[in-house]
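A protein chain is absent from this complex, but the other protein chains hold their places.
Now for chain A:
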Amino acid sequence: MSQFDLLRTPTETAAMTTPLLDVRGLSIALPPGADRPLAVDNLTFTLNPDEILCVVGESGSGKSMTAHAMMGLLPAPHVRVSGGSLLFKGKDVLAMPEAEQRSLRGGRIAMVFQEPMTALNPLMRVGRQIGESLREHTDLPAPARRARVGELLAQVGLPNPAELAEAYPFRLSGGQRQRVMIAMALACQPDILIADEPTTALDVTTQKQILDLIRSIQAERHMGMMFITHDFGVVAEIAHRVAVMRHGKLVEYGAASDVLNRPQHPYTRQLIASVPHYIEHRDDHAKTGAPLLVADKVRKVFNVGGGLFKKSKPVVAGDDLSLTIHPGETVGLVGESGSGKSTLGRSIVGLIKPDSGRILFEGTDLLALDRKGFRPYRRTVQMVFQDPYASLNPRHRVGDIVAQGPVAFGEDHGRALARARELLAMVGLDGSAADRFPHEFSGGQRQRIGIARALAMEPKLLVADEPVSALDVSVQGQVLDLLDDIRRRLNLAMLFITHDLRVAAQVCDTIAVMRRGRIVEMGTARDVFTHPRDAYTRSLLDAIPGKAWHIPDDLQKIPAGAH
């Protein structure tokens, strides 16, 4: 692999004599009938001690498969290594006897998984789960193991280690669980830590803490680390070297600064160009005329639990929520999970009935209307949902899905279907789409169908609830462009709900930041980004991964809205 030698930094060349992990020509075969024969195709890279290698790729790129092959987690016999070798300190892992492989895994090579919710056994106390691998791989006596578990928990920054070791996983937050996972992986002082999207399921401020933790632990112990991610922001935050994968092949491999700032391969360039970012020169929205929608002191309390003999517990999902949307304006509602941003969105489209407050649409209070009175407003306020796999009825044809709304309002079926075809073309799907079923489409295409369904009602206001968070970065970019284009063409107002400030920055005129059921700051996107007033907004901005990295100028988005 001589072309890669040129890309190595001096420190790497020194360490090259003993790479910690040397992957040579690794191929992983998929069962016949899969969308491609090889999940991973002739993959070659090395991991040195004291180095973080980021493996970047979109879903289906084979990045997780590579890690799973190393850990012996491939779903045998359907998926298996069909060629190449994995050398750990010069010895081929795949050629080792089973017992030796096992002692390597969990001992010398440890792994942190993506989903902290499911990676811990819910019925086992946290301390015991961490102690398991110590029992397996060391001959420490029980008291020493307990002491070591306490140390580990303290090292990953958890308060009250002794108490926490006795807790069950469900008592911990997502971030705490991920810390426990890391403690578990560190238990036997591994040489290699493989982290498979360890922060993807976490809120942005928690993600920052975990990334900081991972980085400091790696530096402290001089571990080799393979960090799998889809997010170039995260790469910019922690990577020393980067390997970009696509369809199972390595397309670019080099030092982080090179790949991030001077990407060579067109695919890497495309990925970096789709990283959502604040657009500096976006014009402020000129608020004209009367506001389209005014939310006034909306409050919603959910009663959780409770039964015949048990009092339910009130949970305030939204309190004193006030917000104004003008015609043609895009308002971003940003907040972490549980902040109540979806509650407000759902209240506006009438899926949730708030307990108090007013939602005025062109001066009419929607909350005061009964079912029948509200019905006309179903047309004018439409919603785009988060999960493109759950938001389309799997048993209906796409054309029908788009046409159902107008038909419910008395439109002739044939005419509605013809209009549905036009709309599908407008969102960039070809003519045959109307006759097919949702499962024949990719995530991005399904989200386009969801947008067409909303547009079929000819709404004035579109509520988009995390419309791109389930999509790959490059697809995310396309769907955001589509939404931007459509609202511009149809002069739609949009309430854009997202957890990702970067996405909000790219598409919104105005941003409202929510925390624990309250709006803590609202202002133009420019102001919120450049002069945040609230401390929480500042901490959110500060937590954006890779904020110090400047996306290469030639890959910056053309400022939307610049004339």
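Criterion: a residue touches a chain if its C-beta (ideal position, glycine included) is under 8 Å from a C-beta of that chain, and two chains touch if they have at least 3 such contacts; residues count from 1.
Heads up, the rule we're going with is that contacts and distances are computed from a predicted model.
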Chain not displayed: protein name in its UniProt record ("Hydrogenase iron-sulfur subunit", "Acetolactate synthase small subunit", "ABC transporter permease subunit" or "Chemotaxis protein CheW"): "ABC transporter permease subunit"
Selected residue (touches chain absent from view) among A:Gln209, A:Gln264, A:Gln404 or A:Ser474: A:Gln404
Sole contact to the chain not displayed, among A:Glu115, A:Asp387 or A:Asp481: A:Asp387
Residue of A:Leu86, A:Ile217, A:Val349 or A:Ala543 touching the missing chain in the full complex: A:Val349
Absent-chain contact - pick from A:Lys311, A:Lys353, A:Arg395 or A:Arg489: A:Arg395
Contact set of chain A toward the excluded chain (per top definition): 349-351, 375, 378-379, 381-383, 385-387, 390-396, 404-405, 408-409, 450, 453, 456-457
